[in-house]
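Notes follow once the structure below has been shown.
One protein chain omitted, others in place.
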Amino acid sequence: MSWNTFGRVLRFTTWGESHGPALGAVLDGCPPGIALSEKDIQPFMDARRPGQSKFTTQRQEPDQVKILSGVFEGKTTGTPISLMIENVDQRSKDYSEVAKAYRPGHADYSYDQKYGFRDYRGGGRSSARETAARVAAGAVARLIIPEVKITAYVCEIGGDSIDREAMNLAEIGNNPFFCPDTWAAQRWEKLVDEARKAGSSLGAVVECVAEGVPVGWGAPVYAKLDADIAAGMMGINATKGVEIGDGFGAARLSGEENADRMRPAENGSNEGSPQFLANHAGGTAGGISTGQPVVCRVAFKPTSSILTPVETIDNEGNATEIRTKGRHDPCVGIRGAPVVEAMMALVLADHKLLDRAQFGNR
Amino acid sequence: MSWNTFGRVLRFTTWGESHGPALGAVLDGCPPGIALSEKDIQPFMDARRPGQSKFTTQRQEPDQVKILSGVFEGKTTGTPISLMIENVDQRSKDYSEVAKAYRPGHADYSYDQKYGFRDYRGGGRSSARETAARVAAGAVARLIIPEVKITAYVCEIGGDSIDREAMNLAEIGNNPFFCPDTWAAQRWEKLVDEARKAGSSLGAVVECVAEGVPVGWGAPVYAKLDADIAAGMMGINATKGVEIGDGFGAARLSGEENADRMRPAENGSNEGSPQFLANHAGGTAGGISTGQPVVCRVAFKPTSSILTPVETIDNEGNATEIRTKGRHDPCVGIRGAPVVEAMMALVLADHKLLDRAQFGNR
Amino acid sequence: MSWNTFGRVLRFTTWGESHGPALGAVLDGCPPGIALSEKDIQPFMDARRPGQSKFTTQRQEPDQVKILSGVFEGKTTGTPISLMIENVDQRSKDYSEVAKAYRPGHADYSYDQKYGFRDYRGGGRSSARETAARVAAGAVARLIIPEVKITAYVCEIGGDSIDREAMNLAEIGNNPFFCPDTWAAQRWEKLVDEARKAGSSLGAVVECVAEGVPVGWGAPVYAKLDADIAAGMMGINATKGVEIGDGFGAARLSGEENADRMRPAENGSNEGSPQFLANHAGGTAGGISTGQPVVCRVAFKPTSSILTPVETIDNEGNATEIRTKGRHDPCVGIRGAPVVEAMMALVLADHKLLDRAQFGNR
Partner (left out) sequence: MSWNTFGRVLRFTTWGESHGPALGAVLDGCPPGIALSEKDIQPFMDARRPGQSKFTTQRQEPDQVKILSGVFEGKTTGTPISLMIENVDQRSKDYSEVAKAYRPGHADYSYDQKYGFRDYRGGGRSSARETAARVAAGAVARLIIPEVKITAYVCEIGGDSIDREAMNLAEIGNNPFFCPDTWAAQRWEKLVDEARKAGSSLGAVVECVAEGVPVGWGAPVYAKLDADIAAGMMGINATKGVEIGDGFGAARLSGEENADRMRPAENGSNEGSPQFLANHAGGTAGGISTGQPVVCRVAFKPTSSILTPVETIDNEGNATEIRTKGRHDPCVGIRGAPVVEAMMALVLADHKLLDRAQFGNR
């Protein structure tokens, strides 16, 4: 079943295909009275925007967002906010090869089998271009949670990880990889360039930290904060894994090692937030935020579109092989960082409102 | 916000606390005419049931399920199926210590901060006992998808993995660890026993394979089959990570390595399902099943309840330490295997019905 | 599709059949810290309870509610509240006639066609006994909105209306008809008794007034307060119409007549709530409460179970006729009054929480 809405009380619905006239998001449930204009959204669009370095697809899309509803005299009205992004650079290339044969790793085969046919132009609805609409919605969600600071960065490309000691969040904007470690960024430049030139592609891991989330957001059972984060992240194109806190690493710790020991508030008084001596849990316990930074990691597979020919079948079931020409990201995970930030913002804003529904203001 | 319902058209709601009179699930949306009695559910309850070996909690619960509605003359009627499990062995122990101080790793602190107070008896609603209700609902979900065979097993405890070469699914029921590798099971016996005696605990990884899922279940964007699996698994107590297919490993592969190459159907004709030469994707592409086995892995942290004292604060903010006495699983991930199976069944059955809504019978 | 959940953030799910072992409701989303015991619920159960006069069915059900979860030390915990009512007086009568032929006006034919078969004992899931679960959930909902006073009463039976001039809400509990007009109650005694003796049945109209609803609950478009009330009321068994405020009468007024003119607050100051000179709107404008009493009316058809034989077909399509023996309400609308109150409470409590989600405390 087509299901293009995410969220519980702050809900957004996206629409649009890679090669249609436009794509967009409708964000519903936003509180009224929040100052909002296109200028609040555009910087996040620009961060995700393709064509800005040789390490991303060369498709040139300005990704200008238009606000079509929900704002009056510069403020949100509490009614649905319709955000539209026109597609500009839908190159009229020949898609006959993609139309006829299935690209392994892509949704081509599963789509054709499910729907009976598909919009093969640039992946249609399954294109990562859909994530532009999430980034737009996420930019609005951030304004609902000004107390929270969300930062995502690439912490691993092609198996090469950043050095946690050398990490400096201020560096993220200074390289084309959203990388907080300048040395890693330099290595990745060579790594990604080689993959690109070889007609290959690389996977990546994106880490996201949300600071300032107060204790108490989330729910104990099926709308656990971490479960909603997992759903949000695993819904991003090309993702194959999600970890909260230590993630799979936690499975290798003993109970004593994994315990986030607690001490009284820093000022020594028993007022205020306690100190945690570690954050193995990644900021949630029992599905509810603890007041520590919320931390998740998301695995992106290597871009499935590669120039190297791979064996496949055509849509009549005959053996063939396919090379995916066209403009592609050699490492789709890089541009995943702004999308991960957006999904984190959308989940957290939803949970802020859910918490307020049950408890009122804190 | 409390949110105790999961699913889109096949929806289930669970209720109940560790130390209340009972717990249960209401499963709504089940097709009518399916033969169902308590006997179809009980074997799955028994697999999850505590107290069966020294490697799980010694709490003795028969976990007898009663069907209170939705079945008439031995068949489901299409109306809600109410499943109830009475709590029997709620030992009247002294919970005053847990009531007053926060157990690190547990939901104690986040709960108290969110709700203002909590049912501290055995974890209340955040107890893993809630998963008994999921297993009951999952047993019914299996009957909706008889074409699918779901098998979950523990593939790693305390960092010690099974040997993939020695794997034999027939062994799963022959050891107390749901372990498909007899040698690993022998090593784990020692490993878990040592942890138990040391008052410590261990984490685990559970892998789940669903065979027989036809091509076409799932959705392209926010109800991706893998995203719903991620949400379902990350909603299980003590989970910290979810992988689909190669998961984080996929992020270290090149595009060529990660491609699940396709060949015509085995009989050499172009009729029938194609062959895939690999299953890095774990049975989904673009959020939609490919017809290959659906594979996921779930990381369980070590049990937070340990006998070793750990630093913490009391509910007035003062420094203290706590040892969690009582009956606990030294490795909560072991009994996670039947719960992972149940969630997989519930997600898949929901998507079968969703697919049918949009397309009719296949 | 089976769909047994109602509400947006305060959600309840009911289960159970007329002749099963029990029925119940799971109420999710209730704020924590509200004092709650069975005693808060029982009076509302008793009001709806059958067998209390010759004007209702003679089935004897104590309708004792048990709280199975969600309450700890006398207060709601914020987790799901499971409410169970055991069926006691399921008379082992012969249902072979109902099993074989379709009772006109009942769900027999539509059920059999939809589900392929049905639980014919007392109507199964389509029995008005399901409303006991709503009344239980509604009793809890009332505690979430202590600022609101909800009163439902029967204002018409068999076309005989109350006299608005003679109306006295204090009289509602003094007659078996929830009637606020003692003269009407006297007339109805004769009317309903005659119908009962003649093996016939009567319809009724129930009016419900909710006082104390603050201005601002509701939503502008698809979760209009009045639309949710309409959905809630039209989901009660045997209802055929819903009006808000003047309802169909409003369609016969001119714009000037229908305008609820506004004047400054009574104290003459421009502080505080304005005065409305009328309430044709029934307390909502644009889907949002105005601060005036919320007023709706619900039409109940005559009980479909009658002793008079009516033409019908059997489940093989042959002509036959049927008399519905057994224990039935001669006017099912009478016992509709407590159910209408419950649904009003559930809708209003949901909207209080929804409003709080978007705006925080007022």
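By written order: A, B and C. Residues from 1 in each chain.
Note that in this section a contact is a pair of C-beta atoms (placed from the backbone, for glycine too) under 8 Å apart; a residue touches a chain by one contact, two chains touch by 3 or more.
What you see is a predicted model, and the numbers here were worked out from it, not measured in a lab.
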Looking at the full complex, which residue from C:R48, C:K75, C:R125 or C:R335 touches the chain that isn't shown here? C:R125
Of the candidates C:S53, C:Q113, C:Q186 or C:N361, the residue in contact with the absent chain is C:Q113
Please give every residue of chain C in contact with the chain that is not shown. 1-6, 8-9, 14, 102, 104-111, 113-114, 125-126, 130, 156, 158-159, 195, 200-205, 215-224, 226-235, 237, 239-248, 250-265, 269-272, 274, 277, 280-282, 284-291, 299-306, 308, 310-313, 316-319, 333, 351, 354-355, 357-359
If you put the missing chain back, which residues of chain B would it touch? 8-9, 29, 31-32, 78-79, 220-221, 353-354, 356-361
Since one chain has been left out of the picture, which residues of chain A touch it in the full complex? 1-5, 9, 11, 13-17, 20-24, 26, 28-30, 32-33, 66, 68-70, 72, 75, 77-82, 114-119, 124-125
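In this text, only the chains that are shown with their structure count from here on.
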Shared touching partners of chain B and chain C are A
Measuring centre to centre with CA averages, how many angstrom lie between chain B and chain C? 39
How many angstrom lie between the CA centroids of chain A and chain C, rounded to a whole number? 45
If you look at chain C, which of its residues touch at least two other chains? 9, 29, 32, 78-79
